[in-house]
Structures are given as C-alpha cells and as structure tokens.
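Of the protein chains in this complex, all but one are displayed in their positions.
Moving on to subunit A:
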Amino acid sequence: MNGNSKRTAPFRLKVWGRNACFTRPEMKVERVSYDVMTPSAARGVLESILWKPAIHWLVERIDVLAPIRWESVRRNEVGSVMSPGSKGIFIEEKRQQRAGLLLRDVAYTIHSRLEMTEKAGTEDNLTKFQEMFLRRAEKGQCFHRPYLGCREFAADFALIRRDEPLPEPIAVSCDLGWMLYDIQHDNRADKNHVHSCTESCRPSFFRAELSNGVLLVPSLDSGEVRQ
C-alpha cells in the first residue's frame, strides 16, 4: 500500500448527454469539437461532483461508449469576456451567432483517481475524500451541473461501483492527433486566492489515440504531455 497511498483506488464514472462540444483550441471561434472527450473536460465533470483545495483529480482513461456522431448547428454565444473588476456585462448587447460542429448522443466512462495536494491539512486523508466522492456520486449530488465541454450541454452521470461490470466501449481505433491535455496554470500572479491568467499559463497537449474505443490518458509527469 505504501507506494500507492498517495492516490485512491480508481473510480469509474459513466457520463452521457444529448450533445457535447469539446472545442478544439484552433477552432474555438466557430467551434469544432474534438472527436472524444478531453482529459480536462473529464476533470471538469469530476470537479463538479467533488472538489476541495486539498484534492486533485487524475484522469487515467476515457472509454467511448457511443459511436462518434456529428451535428452542425448555429447558436448564440456571448462575444465578450468579463473582467474580474467589472460589474457585469449585458448579454443582449454582446450576442454573436456562431456555427458549431458538435458531437451528439455521447457516452463515456471516465476512469480516475484522487490525489492529495500540498494544501491538504492534517485533518484530511484520502479515505475521507474517497468516501465523500462515492457517497456524492451515488446520490447524484454535485456542486454544479456537470457538462460536456460547454455549459449548455448538461451531462448525466452514474457511478459504476467496483463490483459492477464496465460498459463495453465501441470498436473504433484511430489516431486523434494532438489533443489538449489541460492548461498548466501559473499561480505566481495570484492575489487573495483569486487566479488571474498570465502569459505563462500554457496549454499542454498529448498524442491521443483511440484503441478499441479506449483513450489512455498519460499522467502529467510521464513525459508524454507537452507544453
């Protein structure tokens, strides 16, 4: 147990939804989705169920359960970014109509573990968070509604318990190219626990490959993640 004591046993969470858009960075103006859920989107789903400064999610593997299907729609989006100091933006004045190439009828199994961060206090331990997550996921509790890439594409989720069989992934193997892994944030400029992004906040990428419907996600320190 010693070697693995820093991480929990793997959790398996099934997520699905009517639509999803895991926007490619190069196509984020007129959105085009990645073919498969990105690790950062998976992390977002997990964090919406449980997150504390003391813990950190590690996404290890994503299974694709539904065939990859596309849909092209036009949507209204907001053409503005709200600065932390602003009193708000009036959305009606900042509307933009943009096209989007989205995924439809998606379903994934996210395999992940929990890790403690240096912000963990003496009263924190992994078993506590592990049990918290299992309890919350089982009941369907979340801090905010989990979503598939964009807030408007709400996700349903269900915990797959350890004794339950895994849903079958699709029989598709292909190279997905370089996929966004996550944003590596630079926290030096943060003040009063408020993060503000600087030029040194960088996106990181990894070579994504789908083999029989399974996307293996490398860990950050594996050398496979580039920034």
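Heads up, the rule we're going with is that contacts are C-beta pairs under 8 Å (C-beta built on N, C-alpha and C of every residue); 3 or more make two chains touch, one makes a residue touch a chain; residues count from 1.
The rule is short, and it goes like this: contacts and distances are computed from a predicted model.
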- [ ] Just go with whichever of "protein-glutamate methylesterase", "ABC transporter permease", "Indolepyruvate oxidoreductase subunit IorA" or "Type I-C CRISPR-associated protein Cas8c/Csd1" UniProt uses as the name of the absent chain.
- [x] "Type I-C CRISPR-associated protein Cas8c/Csd1"
Open item on the list: So one chain is hidden, and I want to know which residue out of A:30, A:131, A:152 or A:190 touches that hidden chain in the complete assembly.
Closed with: A:30
Open item on the list: Which candidate, A:79, A:167 or A:218, sits in contact with the chain we can't see?
Closed with: A:79
Open item on the list: Need a quick check: the contact residues on subunit A for the chain that isn't drawn.
Closed with: 24-30, 32, 35, 70, 72-74, 77-81, 94, 96-99, 101, 176-178, 180, 183, 196-199, 201-205, 207, 226-227
